[in-house]
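Got a structure here, written out as structure tokens. Questions coming.
Complex shown without one protein chain; remaining protein chains in place.
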Amino acid sequence: MSDLLKLKEELVLACKRAYRRGIQTGSGGNVSARVPDENLMIVKASGSSFEDSTADGFVITDFDGNLVEGDGKPTREALLHGYIYRICPHVGAVVHVHSPYAIGWASTRKALPRVTWHAKLKMCADIPTLDIPSPMVRIEDFPMVKEIFDESPELPAFLLADHGVVAVAKDPISAEHTAELVEETAQVAYLELIAKKFGL
Amino acid sequence: MSDLLKLKEELVLACKRAYRRGIQTGSGGNVSARVPDENLMIVKASGSSFEDSTADGFVITDFDGNLVEGDGKPTREALLHGYIYRICPHVGAVVHVHSPYAIGWASTRKALPRVTWHAKLKMCADIPTLDIPSPMVRIEDFPMVKEIFDESPELPAFLLADHGVVAVAKDPISAEHTAELVEETAQVAYLELIAKKFGL
Amino acid sequence: MSDLLKLKEELVLACKRAYRRGIQTGSGGNVSARVPDENLMIVKASGSSFEDSTADGFVITDFDGNLVEGDGKPTREALLHGYIYRICPHVGAVVHVHSPYAIGWASTRKALPRVTWHAKLKMCADIPTLDIPSPMVRIEDFPMVKEIFDESPELPAFLLADHGVVAVAKDPISAEHTAELVEETAQVAYLELIAKKFGL
Partner (left out) sequence: MSDLLKLKEELVLACKRAYRRGIQTGSGGNVSARVPDENLMIVKASGSSFEDSTADGFVITDFDGNLVEGDGKPTREALLHGYIYRICPHVGAVVHVHSPYAIGWASTRKALPRVTWHAKLKMCADIPTLDIPSPMVRIEDFPMVKEIFDESPELPAFLLADHGVVAVAKDPISAEHTAELVEETAQVAYLELIAKKFGL
């Protein structure tokens, strides 16, 4: 139980950082962590913002999003989180945010190139964009998710067109860091584009 | 009275968040909340910035902006706030800010499209822009306000050309969240425009 | 003396806000306040950043920048501050920052137009740009400063080309607010330009 509380506190910290860093506004976004050694996950319940999140605002569900412990309705993206834990045994946490440069880039439906050396060092592949025509990733969309992880099992993140970033890592803090890095990479990609188009 | 104090504290929190988030600078902007079950509202008095606002800096007025309780001059936009409470019985709070991307977009006099899935999920319609040729919304402008709420009774926000965003919700925290979401949506709309114009 | 301490604390708050708001980076910028009813001013000493400023880091000088009280070397812009207090009896504080959008705009040598209703409400004239070919405003440049205040005695701010914003007000907090408003106005001016050029 102490391990779970620690995970919840890390999830809260990840939420608050994402808000304060400006990669998630007041509503929207979601986070989760795998319960170690069980087919369960800790997910943020709907209703509170990242900045207002507390350890009590998390519930435990199975990988199909069925409530196992706690009060509250799991985030609408719980199914996607559970699917990722199912197909990626090394993933311990998922952070999903609506960061603006990443969404801007994803409107092109192209992968986000790793334009910096740090992005290449930390991320094993360019960040693919999934064009899912829905406000949430649905069961029928899972084959698209499976395909990108089959291609790059260590993939640290992917983009959802007109929606945001999904970052995965061993723990919540690392997943939030990855989300920040994806946003930084997208901002730099924009700035390089402007430099090129304006003939610098 | 305890309910009123709680509302005032939520209004203060909404003000500070808007400032810290960067959707309102030092001067400008205003917020209010409906007094439950009465034709009265709590409005920010003029003179203090969002960051310096305190619960004591709010006064109670009727929906025509006449002072009922407290010291201070109600914000110049009190009439607009009162009009919204009058025509929208479900609205419990109004947050008005001068966020830059929203103002930039509103300079086109076009509605802000909901370019992200989250914007579509949380907001029932594209965000209309009212072209009001005055630094405040005047009584003679109210038919324009009425028209957009008649068209979309659940409308969460509208833009004022060369001015800012007016967000409405059940409570102050939610209204501030909506203002953040409108700004995020406007920033993404700009970034998508750049991606398109630069041939990404 | 208690009044002076209060002014110093307001100056410190203005410095920290300017840093945290992102309108001044670690080094650069300066602030001052008029000593009430005397031909003296409290100015920031050189050497500490806005974020690291403390009440002890301020000195008292006459309007020619000669040290009257305190330890430290007055900021290099002390002469400009003193000149403003001399020609503008209503000005009680000066805040000078290097905020990026304002500098970007000032590179055109044009006045910054008040593109929003709030800018028009709070500022009596468009914000002129002085093209001073020096890292500080020199005595020989003072006629340019005099000219803009002669034209608009209540002028709240002016731009220095390739340099930054000088905001004036009755007290330090108000002057910092004005500096924020000038930066907001410059950012909106940029965003409106992009909207227009990209055919929105």
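When the chains are written out, they are named A, B and C in that same order, and each has its own residue count from 1.
Please note the rule applied: contacts are C-beta pairs under 8 Å (C-beta built on N, C-alpha and C of every residue); 3 or more make two chains touch, one makes a residue touch a chain.
Every value quoted in this text rests on a predicted model; they were computed, and no experiment measured them.
*Asks:* Where does the absent chain touch, in terms of which shown chains it meets?
*Replies:* Per the touch rule above, the missing chain touches A, C.
*Asks:* Which of A:Val12, A:Ile84 or A:Val115 touches the chain that is not shown?
*Replies:* In the complete complex, the chain left out is touched by residue A:Val115.
*Asks:* Contact with the hidden chain only, please: which chain C residues?
*Replies:* Interface with the chain not displayed, on the chain C side: 22, 25-28, 49, 51-52, 98, 100-101, 103-105, 107-108, 110, 134-136, 160, 162-164, 190, 193-194, 197.
*Asks:* Quickly run down the residues of chain A that touch the omitted chain.
*Replies:* Output for chain A: 17, 21-22, 115-118, 120-122, 173-174, 176-178, 180-181, 183-184, 187-188, 190-192, 194-196, 198, 200.
Here, only the chains that are shown with their structure count from here on.
*Asks:* Just grab the chain with the largest centre-to-centre distance to chain C, centres being mean Cα coordinates.
*Replies:* For chain C, the chain whose C-alpha mean is farthest off is A.
*Asks:* On a C-alpha centroid basis, what's the spacing between chain A and chain B, in Å?
*Replies:* Distance between chain centres: 30 Å.
*Asks:* Of all the residues in chain B, which ones touch at least 2 other chains?
*Replies:* Each of 22, 190, 194 in chain B touches at least two other chains.
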